[in-house]
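Missing here: one protein chain of the complex. Every other protein chain is in place.
Up next, chain A:
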Amino acid sequence: MTTKAITNAAYEWVDERLGISDLITFGKHKTVPVHSQTFWYYWGGISLFLFLVQCLTGVLLLVYYRPGAEAYESVRQITYVMHFGWLIRSAHSWSANLMIFAILVHMFSVYFMKAYRSPREFGWFSGMALLGIAAVFGFSGYLLPMDELAYFATKVGLQIPAAIPVVGPAIANMLRGGTEVGEFTVQRFFALHVVVLPAIFLPLLGFHLWLVQKWGNAAPPSIEALPKEERKTMPFLPTFLRKDLAMWLISLNVIALLASLFPWPLGKPIDPLAPAPAGIHPEWYFMSPFEMLKLLGNVLPGAIGEIGGLLLFTVGILLWVLIPFYDPNSSSGRRGRNAHYFGLVAVFALLATTIIGYWTIR
């Protein structure tokens, strides 16, 4: 038997049991629409790639990281002693931030292409849930180095759940493992970050990807309105996949550039008795809600402002998540335009409050 014959036989044996050829045929028949907005289709794939980078670098960090009382010391060793430890840590932090950014771009492109409409509602819901979990990933990961910035940012951040009426303080204490942020908090956040969140995130991601395969990419309404013969497409296998891979390479390169030129710093060890250093602020993706609460706090001081702010957020997020129900189909005309304007207002509000936020901490 030649090598080729052996390979073929082995492939057939596996194929009979797993049905790989069916998948390849499916991939070749599956098409991706080609139009002026095709660029936005890559952002889901980029988010996925950045998540994979998170997993890989996260596991490598796990080898040396020690939660609890030694957290800071272990991160110091990773950054200043281990060979290329700084690289893995910087790549992890940078790709985490880039992942949130890519998910946001992905979300807004889905929103403006109205890709949440029937039959893709579950894709939208699961995507929103994934974004929510990614934000918690970010919040829990931020504390793990236990440097000054991490400590104070977490202290401030936990004031948000603490502001929930009645149950708030209990929730905050549970997250902290006591009344103060300390080594128990690190231990809890660590468990959340490396076990609990991935256990929820991974199956949800699988569900999200399965839906994308099931329903395919949605084209914007203007393209869908065209007669079928005027719509251009490309096969998912191999054309779209190749371009996806090129995008992944570019993303990897962006991470490498950022991690090399701006390696992630490690601040001073914490001193709980010292006053918070000047300019403490949340991560950029929490800046907008932080600033909105602050602005609202100026108008409505005290507990009313806090509760009002939380209520306003909850309503805003609910409206955003439930968009498929009140902008359901392409014939909805004016309602469709209203959803579009709502999206523009949301983008503007996010950008404006983020900019004001950074402006005022200077």
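Keep in mind that, in the parts below, contacts are C-beta pairs under 8 Å (C-beta built on N, C-alpha and C of every residue); 3 or more make two chains touch, one makes a residue touch a chain; residues count from 1.
By our rule, contacts and distances are computed from a predicted model.
The chain not displayed here is annotated in its UniProt record as "Cytochrome c", chosen from "Cytochrome c", "YeeE/YedE family protein", "Proton-translocating NADH-quinone oxidoreductase, chain L" or "Pyruvate dehydrogenase E1 component subunit alpha".
Here the missing chain is touched by one residue of A:Met234, A:Ile280, A:Ile307 or A:Ile356, and it is A:Met234.
One of A:Thr57, A:Thr79 or A:Ser288 touches the chain omitted from the figure, and that residue is A:Thr79. Within the full complex, the residue among A:Val105, A:Ala162, A:Leu209 or A:Ala256 touching the omitted chain is A:Ala256.
When the omitted chain is restored, the residue from A:Leu245, A:Ala276 or A:Ile317 that touches it is A:Leu245. The chain that is not drawn here is touched, among residues A:Leu87, A:Leu175, A:Ala218 or A:Leu310, by A:Leu87. Interface residues of chain A with the unshown chain, by the touch rule above, are 39, 79-87, 90, 234, 238-239, 242-243, 245-246, 249-250, 252-253, 256-257, 259-261, 263, 265.
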